[in-house]
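Yeah, one chain of the complex is gone here, protein chain that is, but the others are all in their spots.
We call the chains A, B, C and D, going by the order they appear; numbering starts again at 1 in every chain.
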Amino acid sequence: MSKDNIPLWSPEHLPLLPQRLVEMILANLGAPEWLVSISGFMVAASTVLAVFMTAFALLSLIERKTLARAQNRIGPNRAGWFGILQPVADGIKMLTKEDIVPARAVKLLHLLAPILIVLPAILALGVIPYGREWTPVPLELGLLFFFAVGSMTELSVFMAGWASGSKFPMLGAMRAISQMVSYELPLIITALGVVMVSGTLSLPEIVQQQGGGFWHWNVCTPWGIVAGLLFYVCTIAEANRCPFDLPEGESEIVAGHMTEYSGFKYALFFMGEYLGLFAIAGLFVTLFLGGWQAPLPGLGLVPTWLWFFGKLALVIFSYLWIRATFPRLRIDQLMRFAWLCMIPMALLTLPAAAIWHYMGRGPLSWMVVLPLVLVPWVLVAVIFNKRLAPATRTYRFADG
Amino acid sequence: MSVDATDIQTSIRAALPDVEIFLRTNPGPSGQHSLLVGNGDLLGVMRFVRDELAFDFLSNVTGIDWPDPAKADAVASDGALRSPHGFLEVVYHLFSTTKRTGPLVLRARTVDRAENCTIPSVVSVFRSAEFQEREIYDLFGIVFTGHPDLRRILMWDEFADHPMRKDYVAPDDYEYEPTPHGEVLERAQTHYPQTAG
Amino acid sequence: MSVEYTDSDRLLRVSLGPQHPSTHGVFRMNVELDGETVVKLKPVFGYLHRNHEKIAEGATYLSSMPYTDRLDYICPLTNNWAYALAVEKLAGIEVPERAEYMRVILAELTRLINHTAFMGFILGDMGAWGSALMYAFREREKILDLFEHLTGARMMANFMRFGGCRNDLPAGWREQVGTLVEGYGPFLDEMEKFLVGNEILLSRSQDVGQLPAETLVNGGITGPMLRAAGVSYDIRKVDRYGIYDRFEFRIPLGEKGDVYDRIMIRFLEMRESLKILRQAIDQLPEGDYVNPKARIRGFKPPVGEAYGRIEGPKGELGFHLISDGTPNPYRYRVRPPSFINLTLLEDMCLGLDLADAVIILGSIDIVLGEVDR
Amino acid sequence: MASLLILSPLVLLAALGAVWMARPVHAALLLALALALNAVLYLAMGADFIGLVQFAVYVGAVAVLIVFSLLITRQSDETEEIARRPKALVPGLLCTLPVLAVLLITASKVPAASDEAPALPLKKLGEILFTTHAPAVLAVAVLLTAVLIGAALFARETKPNDP
Partner (left out) sequence: MQPTSANTPAQSPPEKPGRWMLPGLGLFQGLAVTGRNMVQSFYNKERMTTVQYPEERAPISPNFRNFPFLVYDGNSIDNLRCVACSICEKECPPQCIYIVLERDENGKSLKRPKIFDIDVSVCMNCGICAEVCPFDAIYMDGEYELATDDRFEGLLFHRERLAKSADYHMKLRPEQASEVIARRKAEEEKKAAAAAAKAAKAKADAESKKAAADARPADEKGGDA
């Protein structure tokens, strides 16, 4: 894309503005070619980081305020105008808090763990297409990169759990790893469905194919509904959020693998968790909700990255809503749910997607694929309900 | 509805021939008379009461310290003064969930307050006595023979004395209080001389 | 189902508490875990022990009434009533009609507070931290305001005297209770929508911590836990103390006695309490609120012994008093339902997960003020 | 070429550390580091797909499972582990030297590596895999499922007094 004929200040290219400005200035100053491209990349990366750091700060405030509203409270409103400065206050508190390292901890791993949790989240954020023009790193193997980097978090959770030396982190690490490993399978299998249909691993390409109105989105296809739902549930499990927040189930094992951390390392854990949440929710929006595509064809005026962040906000609001409502699953129920219900259902979406693709994607394919996908759900609902899912009970009354 | 202690006593005597069981009338208006059971046949009586008379719920086990026996006989007496020196006593309140009958009060006494203050534990008959007997052991010092896990329950394990006994002297290392008066004042002044006078 | 392990070094010894988010106070459990399943669970008490009974022996009958508020500090008025009932049985004092009605109204309001707060706590233990608790505490605040309006303090009421109550109902109090009772029905429906059908709660709480009814009775378990296992034993119906025989209400009974039944039994009990409250408010007579002949100062009951008990929200709360004629009780014994309900805690938790042990402790609904006394 | 010179000693060091470390957890983590550096080597040479797959499969799955199994089993104490190490040096060297020799001989016969790797687009890779090599892929798939079921059965038996 030639840079010179695109107006500098067009809203669509706003996110790229800092990068193009720096490159223009350096080019005018006669800097060598490699220096210009290197600094351009650095500035592009820092814009992504800046955007998501402010999003992280905002989300930590919005989460507390939405949870408060769901519980008929007001939430933080003392720091700053409407609690706006609360994230700043938390940041300063985290920085000034004493950083206690337990005596039995393995110092190096104890320090390395929080870093290795934030690292993959940031790498994953670099791959997601936020706007028609704005994909920080348009990799040809974007999705594979995302999952490769994403799977490293388990290693850092183990380091955090094992290096802290005490019991609760050990339990927390065990739970976290088993949960992440068993929910990564359905995550990848459902993502395969999208890859099969769009024929490419590069995320901008996948979003390109979902253009022209929301009925083109992957979620509005017979197999897409089921795959999207499963992917959504797996994102909750992958980001360790309620009802799958077993690793730091505070009512059982205090704070799981994060128990022995305090001060800025604890803040790093939270940053890693929230950035991971942005990354995995961003992937969900990219694969199933048509990334930066506008819901209706005629909306060319609005910059595309606004659609992406709007959908992202909606998805993350649904996480907060779920967190305000549901209790936690037990570890064996979580495992049984993953292996007995999620993975078979996810495997089922692959043939459904293939049939839908080779039957020409028209109404005929809808009629064939829809029952193929929904019948097992009904079967599982009936079986689960009769055998496993308990019904409510009747209670007799005595007068005496 | 309340229980008639006398006919319970007669039925126990009928079933267990040579049992030591004496009626203790309660002078107060509450009308809850009790039966004093010898330590030897406490378990037998408890098992009989649970199985035949359907008192399947042991609600409460209370420990009492009687330094002078006259007071004990004033509260629950059959006229004759039974033991010359002080003793420790345990009172059991039993109820029946099926027959809905009121408290059957049984009493068991130790020989004396110093060396052998032991009473057979009823945990084998009523599990509900487990924690309550541990508490009585902790606060009164009655050793319950046959208790599965007799440890201190409320005080910390290294605590030596038994606080609920009448002759227990509380430690006087009070934190300084601005308005001590009476004997609290004198004791506080021994600890904080500058506040005296 | 007992789980024996020979090589004990494979076990993970964890001490849950006394500083732990879900032990309802300073309560500690030494748990031995094999992976996640509980192999051994020994409760440790005594962190809040202040020897309430020794203080009561040194004080007069009246001055230990405010201390009974601090036994089970979530339902102070039922503690007061249990103590007043025991002393009235010890000294043979009659209670006028109006005072009996006031006592029933206050006890049923306290039962509402306790069971509503229980709903919030049990969901907090399961992980839905905050939502149910805040709704429960929003309703609890309304009832506490009623108590503050009547007794002068939200929680530490110190309101019952031997032979009646401390002061009369202020103007308009009765109507306020009426409006509260009307508003409570819809709140319970909303709470049930939140609780009853929730699959995660169902799967977490059903068939967890289940014991046969005989073991429960033999273990001295009383209150909603006993009725959840199907044993119909409610002291309001058994002893017919106070004027409970004038009201028409029923006792809900479960069949399995697991955590789910205990939650639902407390729900149904709240609905029954609302029924009692409606009847009590309609029939509240005029008259003096305390027995005129009852003395406040220098009260010396005759020599004797008495055991009085009531159906507290947590179980049978009893007071065993022995008087030797002096103004101070010779022996003052509290029969604490929370303490005795913990006897079978280990039997319920063996072989289950750590997460279940936390919920089972929550379903017993203990308050450490009463456990440690 | 520069990346090869920087990365390969690092990989060697990490692998040696993985072998030499006394505490099993350190060894496992160093193994993960070695595999990760290997993946970086592939990426540096331009073979993106292989690099990412190596990273995802080895670091993401294999290393995590090794570490997870360490977490569950009770570690034996390291002291007798350290005691055995010097004695193990001689047999260790005896085994590795012939392998090293074979490796060097084959490496010398290979023609000088051309600079750019043969560019193989992903789509063609997929087609080759599922057309010419389809039977091999199916055989591996059947083998993997058999292994999975076997592992599940093994896991079940060790749990004592299972109904």
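Just so we're on the same page, contacts are C-beta pairs under 8 Å (C-beta built on N, C-alpha and C of every residue); 3 or more make two chains touch, one makes a residue touch a chain.
Source: prediction; values computed, not measured.
Interface note for the absent chain: among B:Arg100, B:Arg152 or B:Lys166, the touching residue is B:Arg100. Only one of C:Ala59, C:Ile243 or C:Ile281 touches the absent chain when the whole complex is considered: C:Ala59.
Among C:Thr37, C:Thr78, C:Thr110 or C:Asn198, only C:Asn198 touches the chain left out of the display. Which of C:Ile93, C:Leu106, C:Val177 or C:Leu268 touches the hidden chain is settled by the complete complex: it is C:Leu268.
Touch with the chain omitted from the figure is made, among A:Ser37, A:Thr54 or A:Thr392, by A:Thr392.
Mapped onto chain C, contacts with the missing chain fall at residues 59-60, 62-67, 131, 135, 138, 141, 145, 148-149, 152-153, 156, 158, 166-167, 170, 189-190, 192-194, 196-200, 202, 232-233, 250, 253, 264, 267-268, 271, 296-297.
Contact between chain A and the unshown chain involves residues 66, 69-74, 321-322, 324-326, 381, 384-385, 389, 391-400.
The working rule: only the chains that are shown with their structure count from here on.
Centroid to centroid, with C-alpha atoms defining each point, chain C and chain D lie 61 Å apart. Centroids built from CA atoms put chain D at 29 Å from chain A.
Counting partners per residue, chain D has 72 as the residues that reach two or more other chains. In chain B, 100 are the positions where the chain touches two or more neighbouring chains simultaneously.
Those residues of chain C that touch chain B in the complex are listed here as 45-46, 49, 51, 53-54, 89-92, 214-215, 217-222, 231, 233, 238-239, 301-307, 309, 316, 318, 320, 322-324, 330-331, 333, 335, 339-340, 342-344, 372-373.
Taken together, the chain A residues at the contact with chain D in this complex read 109, 139-141, 144-145, 147-152, 154-155, 158-159, 161-162, 170, 173-174, 177-178, 181, 199, 201. By the touch criterion stated above, chain B contacts chain C in their complex at residues 26-30, 32, 34, 56-60, 62-64, 71, 74-76, 91, 93, 95, 97, 100, 102-103, 105, 126-132, 135, 139, 152-156, 163-164, 168.
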